[in-house]
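Some chains have been omitted; the remaining ones sit where they do in the full complex.
Read from first to last, the chains carry the letters A and B; within each, the first residue is number 1.
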């Protein structure tokens, strides 16, 4: 045990926790005002849902004793024997700390997906979806890559902090999500973000938390963590500038939301690479900053044109999860195969002359996509039959804040004034309606259907 | 000249706007209001598991000044497009306007509408 390492990983865990609210605000700022609180809720609630599911069965499935390279068994159910002493994944930090660090990844990954079907998802189905998805899709993939499963041990593909497990996984699931949920009603192509300041707040928290995500994945406070820290920041900075420049090129204006999105794209792409790239060429350490700069720039380019391409097609991936997490995740995973160097990664990437790693990366990418796309589609198909994925038209037009939660995000004015306000005149506290038989959002109205 | 003030559901504004455009009414403006009529209010849920009824509902007031001759047509168009058939569809008020002036040019009268 090492107190410095433990301090750093506990702190990293807290940082990654903060990324989920960060994502909530990033997404929440991008949607229209009538869906702001509901979108934030969908991300925020994952802290509860995945926080409980992970300590019960998720961690054991993903990281518990291996069953055939495919999944962990349930010996660690409910944190059985996961204790204060170091566990199998690190000698210098408590097993519980490793478990908590990994938990935060399981919290944010399902939340990433919601951007694909934002502004129309039924909350109850969404909750069921996330629990099933974390169990059936996420836990096995995490096991394959990090938990002693076949991708990490047999294939030998590299994924430092979650390029496949988190971003490609979520991106592929988002593709299935956008398809199965279908288009929003009455939205031509895109809507205007309701709160740009909130988008920047979310991005700032994501960037801040991502240091825990990536540099924490070193599982120690050492030179490797320091390297991952710097590559992370550099790729984010370069992604932001690249996207900003591209938006400028096309509209004559530097897009604020675009700059923020570019930073996220850079962060996504550097995730699998962060602790494996750096020295370039390895021999005399020249230009250590360049691999991360290139990865960031590639992410900005790929993400930007992926968004444009998506606009061309009918896909209503509301918040561009496929572009930003899927495509940029793939870019990052492949460039890990290019820029990994043996002095840091212990294996030679393309810049050291070996194509080997690149093929393994490609295989891991394709396996992740196939896995996530197939299973997510199956889950959504069943849920659509059984529960329905979307709210009805009235609810969608009124906005999810009012229809799904009866809690508009903002009520700035005096009672009786402004948009969604009004004097609270009557408090009806009973009789409680049956669960499932939700009341209409209007007191005496059968709905607002056209 | 007549002024039509139509208090309608926010969700129907887009359709009404499109219908008016198609019918050749390009000039209009809208205000955000809250109102009450037959509709009892909107429900708000509190963290204590209670319902609150907010007695004022968000509505849009669409204001359209038209030539006398177009009043009937414009009125009908708005009513038909804004209607959902449920309580809360709104009200429409008509009043007289004596003059209209374009700020940019100072032109006056019916021809501006």
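Basically, a residue touches a chain if its C-beta (ideal position, glycine included) is under 8 Å from a C-beta of that chain, and two chains touch if they have at least 3 such contacts.
Source: prediction; values computed, not measured.
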**Request:** Determine the copy number of each chain kind in the entire structure file and write them next to their labels.
**Result:** A x3, B x3
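Keep this in mind: only the chains that are shown with their structure count from here on.
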**Request:** Just give me the whole-number Å value for how far the CA centre of chain A lies from that of chain B.
**Result:** 42
**Request:** Sort out for me which residues of chain A touch chain B in the complex.
**Result:** 186, 397-398, 402, 405-408, 415-429, 432, 439-450
**Message:** Can you tell me which positions in chain B touch chain A when the two form their complex?
**Reply:** 9, 11-12, 14-15, 32, 34, 39-45, 48-58, 84, 86-88
